[in-house]
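== chain A ==
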Amino acid sequence: MTTPLALDVQGLARRYGGRWALSGVSFSLEAGQALALVGRNGSGKSTLLRLLAAALRVHAGEARVCGADLRRDADTVRRRTALLSHAAYTWEALSARENLVFTSRLLGQDRPRERAAQRLEQVGLAARGDDPVSSFSAGMRKRLALARTLLQEAPLVMLDEPYGALDPPGFRLIDGIIRAVRVEGRSVVMATHQVERAAALCDRGLVLEQGRVAWQGPAAELPLKSGLLRGSEEGA
Partner candidate 1 sequence: MNVFFAALHKELLLQWRTRARVLSVVVFGATALLLMSFAIGPDAGSLRQYAGGFLWLALLLSSTLTLEASLEAETEQQALEGLLLLPVAPTILFYSKALANTAQLALLGTVLVPVAIVLYGAGTARPLALFGLIVLGAGGLAAPGTLYATMTARARAKQTLLPLLLFPLVVPVLIAATKASSLLILGDPMRQLSAWLTLLVAFCGIYWTLCGLMFGVIVED
Partner candidate 2 sequence: MSALLLLQVEAASPDGVVQGGWDYVVAAYAISAAVFFFYAVTVVVRLRRAKDVQ
């Protein structure tokens, strides 16, 4: 019996202007598993996540995301994925609650106010929920963006630098959320520099370098592998 694949990526590539930010990336992820993406700044982690969430057009290669063809059926991919991106995707003039309520309505969900309140509580923003986002700190924006991502209840959750800008309680919040999402049988892809945490939380690891897959294997081996890579670069 084969487990269904959350991700089946074959030779995926994307360029910005003349620079191939990502090329020939191939890997797969079983449904319910968690994948840690590791790599230096500019190695293509964010591009890979945005490609898999159908935020960017694919320039070459194929991918099936939660069973849907990324190139031919981007709408289904968008329905089955939720992305926590570098950008918060928020409307600055609206309050945190309004941001979540509108997102929920645009998703066509029922009881949007209840859902929004529930997510605000979950990320620890309940007290500041009615303040405009423009007054938020970077960490609070991150929490709001996380709440927005969770609101989508997608089978595949993708997190781009979830720990960035967060305080230690925030770190624990992320860890808890990833565990909770996995308990529900959903899959996670996480791009991060927190290699130790990622190794503890994830099943698979993938190291990107200059837009290519430099290594992939069990997440437990990540600290060693990424350490080697980083060391060799600093030496060069």
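Quick note on selection: all candidates are chains of the complex that A comes from, given by their letters.
Throughout what follows, a contact is a pair of C-beta atoms (placed from the backbone, for glycine too) under 8 Å apart; a residue touches a chain by one contact, two chains touch by 3 or more; residues count from 1.
Worth saying up front: this structure is predicted, and the values here are computed from it rather than measured.
Trainee: With reference to the defined contact criterion, which of 1 or 2 touches chain A in this complex?
Mentor: 1
Trainee: Under the touch definition given earlier, write down the residues of chain A that touch candidate 1 in their complex.
Mentor: So the residues of chain A in touch with candidate 1 come to 53-57, 75, 78-79, 81, 83, 85, 87-94, 98, 102-103, 105-108, 132-133, 141, 148, 152.
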